[in-house]
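For this depiction, one protein chain was excluded, whereas all remaining protein chains were kept in their positions.
Letters A, B and C mark the chains in the order given here, with residues in each chain numbered from 1 onward.
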Amino acid sequence: MRPENYQAQSHPPSHEYELNFGPNHPGIEGNYALQVRLHGDTVVSAHADGGYLHRGFEKLMEGRLWIQNIALVPRICVPDPVPMEVCYSLAIEDISGLQVPERAKWLRVLQLELSRIAAHLFYFGGHAATTGMYSPSFWGVADRDLILDRFEELSGGRVYHIFNIPGGVRRDIPEGFLGRVSALLDYLEARLPEYDDLLFRNQVFVRRSKGVGVIDQQQALAWGVTGPNLRATGLGFDVRRDDPYLIYNQLDFEIPTEDSGCCWARTLVRRSELQQSIRICRQVIAALPDIGGPVRAPIPNPLAWNVPVGESYTRVESSKGELAYYVLSTGGEKPYRVHVRGPSAMHAVQVLEKMVTGGRLEDVAQIMFSLDACPPEVDR
Amino acid sequence: MSSDIDYKDAGSILAPLKNLRFFAREPVTEPLGPRPAAENYRGFHVNDWELCIGCSTCQKVCDNAAISMIHIPGLPNDPVKGVRDHRPAIDYGRCCWCGLCVDICPTGSISLTREYVHTCTEPELDSYFVLPDPNGMHKTHFPKGWSKTEQNDLLDHDRQPMAEMAPEARIGDFAEIVAGYTDQQALLEASRCVQCGMCHDACPTQMHAPDYIRAIWQGNVELAVEEIYRTNPFAHVCGRVCTHKCEDACSIGRRGTPVAIRWLKRYAMDALAPAKVKKIAAKGKSRKKSGRKIAIVGAGPAGMTAAFDLIKQGHAVTVFEALDQAGGMTRYGIPYYRLPSESLQRDIDIIVSLGVEMRYRTRVGVDVSMAELEQEYDAVVLALGLQLGRSTRIPGSDHVQVRAAVDLLRRIAAGESLAVPDKVVVIGGGNVAMDIARTLARLQKQQHGVVGMTVCALEDFAHFLADPEEVRESGEEGIEIIDARGPRHCVVNDDGTLGGLCTWKVLSIFDEQHRFAPKFDESDERIHEAGMVVESIGQMTDTGLLGDELTEALEWNRGRMKVDAFGRTSLPWLWAAGDCVNGPDVVHAVADGHRVATSINEYLTQEVAA
Amino acid sequence: MNGEVGRPISRLLADVDGARCERKGDRRVRIDATPENLPAVLELLKGRAGYLHLSAITCIDWMDDGEFELIYHLWSYEDRNLVSAHIRIPREPGVYLSVYDLFEPAGFFERDIHEMYGVFFEGSPDQEKFILTEWNGPPPMRKDFDAEGWVQGTFQWEDYRPEWLQEIEEKGGGIAIKPEQARANTRKIRGWKQ
Partner (left out) sequence: MNDFPLPVRAERSNPLARVFDELIDFCRARSMFMLHYCTGCGAIELPPAMTSRFDMERLGIQPMVTPRQADILLITGYVSIKTLKRVILTYEQMGSPKYVIGICSCTVNGGMYWQSYATAKKLNEYLPVDVYIAGCMPRPEAVIEGLRKLMGEIKAGRANSWERYFREYDRYLAAQQNLFGPNWQTPTDIIGEARDYQLYGPGTEGRHTELLQQHQVPLQPLRMTLHSDVEKSS
C-alpha cells in the first residue's frame, strides 16, 4: 500500500529495506501500521503509525450531554467495552457524589469480569493465529460468542452493551440469568484443559513464543507498561487490588504473575487471569441473590443535568491494563474535558517500537498481539 | 502466583487422538438465518402512535441527531390535551440503538424490537429513514425487545412536594396556605422539565414556560422573569391561582405528576426583588408617545394587561375602576388564603408604574357615561368581569339569608365584617363555591369555633367542576361536600328565619341533546339545616352601565357581547375582553388583554397611516 | 493506605516554592505547582517518594483564561497513591519542557498533546504527528476549533426521500423539527417557537 503522501525515499546503498507492516495485518485487533526497517530478517528499527481509527472521542464528548456519552464510551475499545462504560460512570459518580447501590456494584463487577474473559478468549485466538495456528482462533471466537449471548440477554446488545450509566446499571438481570452464566462458566472451565492441549502445551506454540519479545521488570516500569504485560514481568500490580473500585476489595482472587516477560509469559498470565475471572464471577453469582435493592441511584433528568464542578481521575483494570478517565466538569450540562488514558497507548507505540527492534520479522506480529494492543484505544 | 502449565510437558505421542472426541460433540455452528434475539434486544424501533404525543423528547436525548419530528396531518392535534400531530422518524444512518429514546420517552410509546436485519442496495437507501409505527420496520411482527420499565425510566415522575399549612392551622385564619418553593426545590422541580413545549401550546396566553423553567434550572431568576413578562404581566397572580392548563398538557404528567409550572412561576416572581421586576417589565417600552388615548373600563386582569401592552406601545391609557382598588375579580373574588392581596398589588403596582392613569371609584354609567368615553378617547375597552351572582330562583331564594357567593366574597375582601351562622349550605360545585365555602368556614371557625359547612353540588364527583385540589383541601378543612344534589327549595321557619335547604338526588344533568335538563330522584329528599344559604351557580356581567342606546347598537350572543377573534365588538371603537367575553379564568383574561391590545394598536397605527 | 500517605508528600514539597498539596480522596493527592517548579516536584516525587509510574498527562484548554493546564498523573506502586500535579502555562506560545528524561511514557503523551493542542514540549524525543498525519487543520482539541461547524461545512448529509415522507408531504405535512434544531448545543433559551 502506498498512500499518496508516501514518498519513496532513496536510501544509501545497503542491505536494509523498509516494510510497511499494516495498517491491516494479523498483529492487532484493528487498523494499525508499523513501518519496519529490516536487515535481512532482522528488524533494525520500527516506527509506529496510528490514527486509522481516530474519531476524536474526546472532542465529541465535550459536545454531548453527560448521559449521551454513555453510548459513545464503549466504542473506544471494541473488544473490551465494559471497563470503558464503568470507568466513565465511576468518574461522574465520583464528581457528583452519586451513591451507587450495592447491587449495581456487583452487577458491574460481573460484567467487567465477563468482558475480561471474552477479551482474553479473543486474545488467545488472535495470538495463536499470529504463529500460524488457526484452530485456537476458531475456538476462542466461538467461546467468546457464548459470553456475548449472555451480554445480549443482559443488556440487549452483543458488543456494545451501553448498560452502565452513572448511578448504576440500566436494569436488573433477567429471570434465570445467573444460572445461565453459571452454566457458561462451567463450560468454559471444562474447556480450559482443551485449550491447554491445543495451545498452551502445544510445543509449536511454546517454542515460537517462549523467550520472544522479552521485557524485564525494570524496562516495563520505565516504559509505563501496565496490566497483564507488566504482570508477566513479575510485578503483581493490578488496579483492582491496589486502587480498588466497586467491591473488588470484598472479593477473593489472586493476581497471577509470571517472571520471564516474554510472549509466552504474557499469554500464560492471561490464561491464569481468565481462571481468576471465572472465580470472581462465581463469587458474584453466589452473592448476588442476597443483595437486594435498586440497581440504579436516581439521577436527574438527563436533559437538565449539570454535574457539579469537579474533576476525577478514575482508573479501572481493563483486560489490557490500567484504563483511566480524567473527567472535568465546570458545572455544565456537558463535560469540559474527558481524557481517556487507554492502556494500549503505552504498549502499542513506544514499547512496541522498542520491543520489535532487534527481533525477527516473523515475530513482529506475534509480539504485537502478545501485548494485546487495542488501536482504537490509542487513536481514540 | 504463577501458572501451573508445564511447558516442557509435550504429552504423550498419542495425545492428538484425544481430538477424536470432538466428533461426538454437537457442532457449534448455528443454522443459517437470523436467530431470535434476546428478550431485551435493542433492535429496530416501534412506536405506538396511540400513546405517542409528539413531544420530541426522544429527539432531544438522541446523541446522534438521528431523530426528526415529522408533522403528520390527520393525527390528533390538541394543544390543550397536550397532543401534537408529530411523530419521530429515525435515521438508521445515525442511530446507535442505545435505547436512550426508550428510557426517556414520557409516554412509553417508543420501544425497540427484536428485529435486527435490514439490508438494502444503494438506490434503496431511503429505507434507512424510518417512521416507526406499531407494525415494525418491515411490517412483520417481532416481539418487543428493550422497552420501558420502572428500572430504566430516566424521568423523575414525582413532583417536589409543596409545603403547605396543616388543615387545623389554616382553617383558623386567612393566611396563605401554600408556602412556595425554596431555591433548592425550585431547581429540582425545574430540572424535571423535558422542554417539550406542550405547556406553551396549551397556555391561553402562550407563556414561554420551557424557557423560564430552564432559566430557573440554570439559577437565572432574572432571565426567568424576563421570559415570564414576555407574555404575562399578571405573573404573581398566575403563579398562585392560574387554572394551569399547562400542567394538564405537560408530557411528564402522562405517567407521573406534571411539572409544577405554576409554582415555578410563583417562585421566580417571588424570588426577584420588585424593583428588578419593574425594570424588566419596563423593557421595550416605547419612548415615543403616539398621542392616542385609550379608555379601559375595569381594572381586572384583562383590562390591566391591555393597559400594560398599550402603554408600552406609547399610547396614553386611562383605567376606570368602580371600586377602591384595582384587580377586579382577582382581588374581590379570590380569597386571601389563595391569593394574598399583597401579591396582586405587586402586579398592579408594576403596571401602574409604567404610567397608566387610574381612576378609582369611578363607575361608568354613573360617574362617567360611555358616550363621553367614546368622545374623549380613540378606543375603549370593556373589561367588565363577572360580578353578579346568578340565582337558582328556587322557592325561598328571595330570603334575606340566601346570598350570592360573589357578593359575599367581595364584601369580605373589602374588609366588611360579616356574621356567619353556625350552619351554612353552599349551592354549587365550582371553584367559586369552594372559595366561598372555605372563606365562610374560616369565619365560622373564628366566630363559633367549629365549622358547619355543607356544599351541595349538582354534579357527581366523577364530573366535578372544581379542581381536585380544592375539593381535597376543603375536605381537610372539615367542609362536607355532597355531590349530585339538586336544590328544590329553601326551608323558611315559621318565625321567618331560614331553616335550611331541601335537595333531591340528581339522576342526570343533561338530556340526550346535551341540553341542561336535570332529572331527580324525588324519593331521595334531604333537608340540610342551615342559617344561611349561599348560591354559587355562576356569574354574569353587569351590562347595565352600557346604557340602552349602546346596548341596542351592539350585537349580542347569548347574553354576551359578540366580539371577533381580536375582541372587537360590532362597533369600531369598542373592544371587550376578559371574563365578560370568555367566562371566568385569569389566564384567559390575560390572553384576552394581549389580543385586544394588539388589535387596538393595529387599528390606531393603521388609522395614522391612512 | 490512608490519610498517612499525604503527609510525606507535603513534607517532601516543603522545600519547593509555590507547590501546594491537597488530599482529595483515599488515594488521590492534588498538587498545584508552577511551570518553573514542576520538574523539581516530579523529580522529588520520583526520586524520593517512589512515584515511578506516569499514568498520563492531561491537557486542558482554558481558552477564556488564555492558558493550558497540564496535569501529570503519577502513581506510586509502593504507596498505592495517585498524585496529580497541575500546572498552567500560557496558551501562547504554548511551549513547555518535556519530562521524558524522568518518565519515558511522557514521550507518547507529549506527542499526543502536541498534535491535539499544539503545545510544544522542548526536549521531547518525537513531536512528529502520529494520529493526525493527514490533518491540516488547527489542533482539533483546542476549544476554539469548532468541530461541528467544520463538519457541517465539509460534508453533505444524506437527503432521504422515502415514499412515506413524500406521501405525508403531499398531505401538507413533512419534517417539522430537524434533529439539529433540537440539539442541546444549538438550543437557545430565547426563541421558543416564536
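As a convention for this text, a residue touches a chain if its C-beta (ideal position, glycine included) is under 8 Å from a C-beta of that chain, and two chains touch if they have at least 3 such contacts.
For clarity, every value in this text was computed on a predicted model and none was experimentally measured.
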| item | value |
| --- | --- |
| Among shown chains, those touching the left-out chain | A, B, C |
| Contact with the hidden chain (one of C:Y77, C:F120, C:W135 or C:W164) | C:W135 |
| Options A:H54, A:H127, A:R271 or A:H339, residue touching the unrepresented chain | A:H54 |
| Listed residues B:I5, B:C58 or B:C95, member touching the removed chain | B:C95 |
| Residue among B:T119, B:T140 or B:Q606 touching the omitted chain | B:T119 |
| Chain not shown, touching residues in chain A | 1-4, 8, 10, 13-15, 17, 23-24, 29-31, 51-56, 59-60, 63, 71-72, 75, 78-79, 122, 125, 137-138, 141-142, 144-145, 148, 158-160, 376, 379 |
| In chain C, positions touching the absent partner | 132-137, 140, 145, 147-148, 150-151, 154-158, 161 |
| Interface with the unshown chain - residue positions in chain B | 27-30, 32-35, 37, 44, 63-65, 91-97, 116-123, 125, 128 |
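Simple rule for what comes next: only the chains that are shown with their structure count from here on.
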| item | value |
| --- | --- |
| Centre distance in Å when chain A and chain B are each reduced to the mean of their C-alpha atoms | 54 |
| Between chain C and chain A, distance of the C-alpha-averaged centres to the nearest whole Å | 22 |
| Interchain centroid distance [CA atoms averaged], chain B/chain C, Å | 47 |
| Junction residues of chain A - those touching two or more other chains | 64-65, 303 |
| For chain B, residues contacting two or more additional chains | 60, 195, 214 |
| Chain C - residues contacting chain A, complex | 25, 27-28, 52-56, 58-61, 71, 73, 75, 77, 80, 82, 84, 103-105, 107-109, 112, 116, 130-134, 140-141, 147-148, 184-185 |
| Partner chain B, residues of chain A touching it in the complex | 64-65, 67-72, 142, 149, 152-157, 160, 162, 170-172, 174, 196-197, 200-201, 203, 206, 210, 254-259, 264, 268-269, 271-272, 294-296, 298-305 |
| Chain C-facing residues of chain A, complex | 5, 48-51, 54, 56, 58-60, 63-65, 94, 221-224, 226, 235, 237, 242-243, 303, 313, 315, 322, 324, 326, 328, 333-334, 336-337, 339, 341, 345-346, 349-350, 378-379 |
